[in-house]
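Omission of a single protein chain aside, the complex is shown with its protein chains in their original locations.
On to chain A.
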Amino acid sequence: MTRRRIAAIAIAAVVALAGSAVVGYQLSDRGASTALRTGIGGPIDLPATTGKRFSTADLGGKPYAVFFGFTRCPNICPTTLSDLTLDMEQLGPLADRLQVLFVTVDPERDTPDSMKDYLSAFDPRIVGLSGTPEEIAAVAKAYRVYYEKVPTEGGDYTMNHTATVYLMDGKGELTGTLSLEEEQPTRVAKLKRLAESG
């Protein structure tokens, strides 16, 4: 590994750390229904598992929860999708008042079709999004999502990526996050507030 690469990783890590610290600090004393003005977020317009392009512009002010992952992810992605499925079940009809999005950080292997198959194990309202590597890079940048390939044996790779679920209000502004460490009642309460804010 070259020094330049180490330096780049170190800088990326510091930026990610600082970003998380800001979000964490702001979340600690604010509810999930107020925009945090972190600058995190932005319009999303990508090929979707619905067979069409999906655009946040078409949500008509509906809040959304978005997270980034990939289907060759053994733990955090299926767990998050499973958690969200259970949360949506708890929310009942309220869950229709928000949109859950799963954006791949591995667009070379995850196509809308393969993601559709994968997502069939979860709540059917969850929409999967892929795109060109450039499209994904642009969306990830807007959401301050870090991702990188990690080589494994036999020329294969896995991905490191930000695993936070971003809660975005009807104006597309970040109002809070969900994390894996939270218990279900906490997640459901946050999603409920988000759904009711729309």
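Assume contacts are C-beta pairs under 8 Å (C-beta built on N, C-alpha and C of every residue); 3 or more make two chains touch, one makes a residue touch a chain; residues count from 1.
One rule holds for everything that comes next: contacts and distances are computed from a predicted model.
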The hidden chain: which UniProt name fits, "Protocatechuate 3,4-dioxygenase", "ATP synthase subunit c", "Ribose transport system permease protein RbsC" or "Copper(I)-binding protein"?
-> "Copper(I)-binding protein"
Which residue numbers on chain A touch the omitted chain?
-> 16-17, 20-21, 71-76, 78-79, 81-83, 85-86, 114, 117-122, 146, 150, 152-154, 156, 158-164, 177, 179-180, 183-184
